[in-house]
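Shown here is a partial selection of chains from the complex, left in place.
For reference, chains read A and B in written order, and residue numbers begin at 1 within each chain.
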Amino acid sequence: MVSALGVAVVGFGWMGRVHTQAYARVPHHFPQLAVRPELVTVVEDVPGRAEEAAERFGFATTARDWREVAADPRVHAVSITAPNFLHREIGVAMAEAGKHIWIEKPVGLTAADARAVADAVARAGVQGTVGFNYRNAPAVAHARELIAAGEIGTVTHVRVRLFSDYAAHPESALTWRYERERGGSGVLGDLASHGVDLARFLLGEITALTADTAIFVPERARPTGATAGHTRATGGDLGPVENEDYVGCLLRFASGARGVLEASRVAVGEQNTYGFEVHGTKGAVLWDFRRMGELGVSRGTAYQDQSVSTVFVGPGHGAYAAFQPGSANAMGYDDLKVIEAHHFLRSIAEGTPHGATLDDAVHSATALDAMSRSAESGAWVTL
Amino acid sequence: MVSALGVAVVGFGWMGRVHTQAYARVPHHFPQLAVRPELVTVVEDVPGRAEEAAERFGFATTARDWREVAADPRVHAVSITAPNFLHREIGVAMAEAGKHIWIEKPVGLTAADARAVADAVARAGVQGTVGFNYRNAPAVAHARELIAAGEIGTVTHVRVRLFSDYAAHPESALTWRYERERGGSGVLGDLASHGVDLARFLLGEITALTADTAIFVPERARPTGATAGHTRATGGDLGPVENEDYVGCLLRFASGARGVLEASRVAVGEQNTYGFEVHGTKGAVLWDFRRMGELGVSRGTAYQDQSVSTVFVGPGHGAYAAFQPGSANAMGYDDLKVIEAHHFLRSIAEGTPHGATLDDAVHSATALDAMSRSAESGAWVTL
């Protein structure tokens, strides 16, 4: 028997929309799931946006304040897709109110924030799922399986890269995202957080790291009235960018493997160039989100001159079969979040976690904090 | 004001499911659409499948016979996703019953079939949308715009390819798809139909062609009881494959451009290798469905040594902005059908066609018929 589960979405920007479509679509792709989400309410303080969301997706009600959700007995599960600086407060409150939470990465601004939410979730005995969505790509799931099965031998080293151009334009306005206080870190939380999660997902725990960070666009124009809500600003006063545009990092893993992680938000020429290359003593797996459905695989018994195959993912890989019946039929970004919604709802239905949890968020945030400290001290930091 | 529109889906195999999810998701992506589809009924004679569809997607009722839909006043629009040999009968009947139809390619087994449905639609004054989904890829829409804007100069020639391995296994059972009577053509209807549509979409009308076809796996095992419903068969008697595995074709366009079209259903190593390369006097556009979000673009004023750029599609391309806010965030196959559903519903709402119509289906089917005749005669056939 399928039972209904009331859900709420707190924050209806892009990511709120993505969570919502995922709830709506989970039954299409995972009919065996024992719970069926019902869209109870959506919270957003931008005027009209909650109503528009309700109209579009069918939420029963809307709200301006997330505290209403915490108090709402119709709601059993909450998506927290508000800005990062609100993650901790909302996350803790929702857990304490007994709501299961699906919260976006990086879960707050610091490792302490992530830990606070994780502790609240643990104390409350609710489920907590975190939006490390790249794990959900079937190619990534397949990579993990190949590694776990020893198909590439003992893992030796990994390269993880997250390059984007979202802040590459020098006229990107100096919004709160570039401030330490409200934005926290820069590319560390935005992108490197995903990189740490991918590295851990594939290789296991990181034990030590040393990092370097840089700000390549040190000043940006403050948004003026004319530019408010726009992404470009030219007329305003220049103000300082306070958090990092770039990080480079060396990693050591508990397994003995080594790694390099890089992330940039100002990499001209790169649109979502997120990926990894894992090498082992017998092979390698290579992935790039831009070609999400492909996995480069080298395996065999040659060691030398062993070639790399381009594998297009198909029904045997990760959750692919829930979406397409034959291989190489493109899945999209939104589909990855349907998989994530399934993990969240299944966790609730079974009372045991599936997918990325708050423990993963704490590990990722701890590594990001270590990167910041290492970038200041110049020393390796042990995790 | 948004008005509700009752829809039915006839045939709930893979494609029926894809249409259904598209109806469910159209409001998520196209909130400005003046009609909102309501899932009234689903028709399927495989026991239990209609009920499972209703459970999963929320159809109000189910049916075993499509004639019930034709007579159902709740239904205003019908998806025809039944096997090809039923397209004509169902399509004509639905149009005559005043239902708008969204029908899968190739619309019947022959050009005569497609024409019959097109005529019925025209007589009834209903809308008819056809499932030529590759048009809907933002990269393809962008290619068309570049060509139309003269960015690659005068088009000189095009290569269109549709290679798949879906029938490559010699133990694929000899189902009705390999029979002339029920399956009609082989790879012509399955894949080349898409190729003709893409060629026309990008370059305009084809005026003449010469083609060659081949059967590379001439016999397959008849399915036995044990293999019924399975895709592999080894024990059964061998029977003849009656329709073509492969087609190669030279094309001439009204514009003076030339082209080559190839399709194969037995191309080992190819998973959905569907694409085109259009060359013009000043540039080129190159696309491959396997990397759906990328378009190779050569344009400029160099003529010689002009390089090709890899453009990742983004909000400025086709319907991309209805799905993702930034470029290079993967869209999936199912998303293309959401765009197609939007075309269909918008056609109904506005009373004027959007997207691929039955006229396009007639043109495609006419070219396929010409390929068959040319393959027999060895002569060019004028369209």
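Here is the rule we use: contacts are C-beta pairs under 8 Å (C-beta built on N, C-alpha and C of every residue); 3 or more make two chains touch, one makes a residue touch a chain.
What you see is a predicted model, and the numbers here were worked out from it, not measured in a lab.
Chemist: With 2 copies placed here, how many are in the full complex?
Modeler: Number of identical chains in the whole complex: 4.
One rule holds for everything that comes next: only the chains that are shown with their structure count from here on.
Chemist: For a test of understanding, state which residues of subunit B touch subunit A in their complex under the given definition.
Modeler: For subunit B paired with subunit A, touching residues are 14, 17, 20-21, 24-25, 27-28, 31, 52, 55-57, 166, 271-272, 289-294, 312, 314, 323-335.
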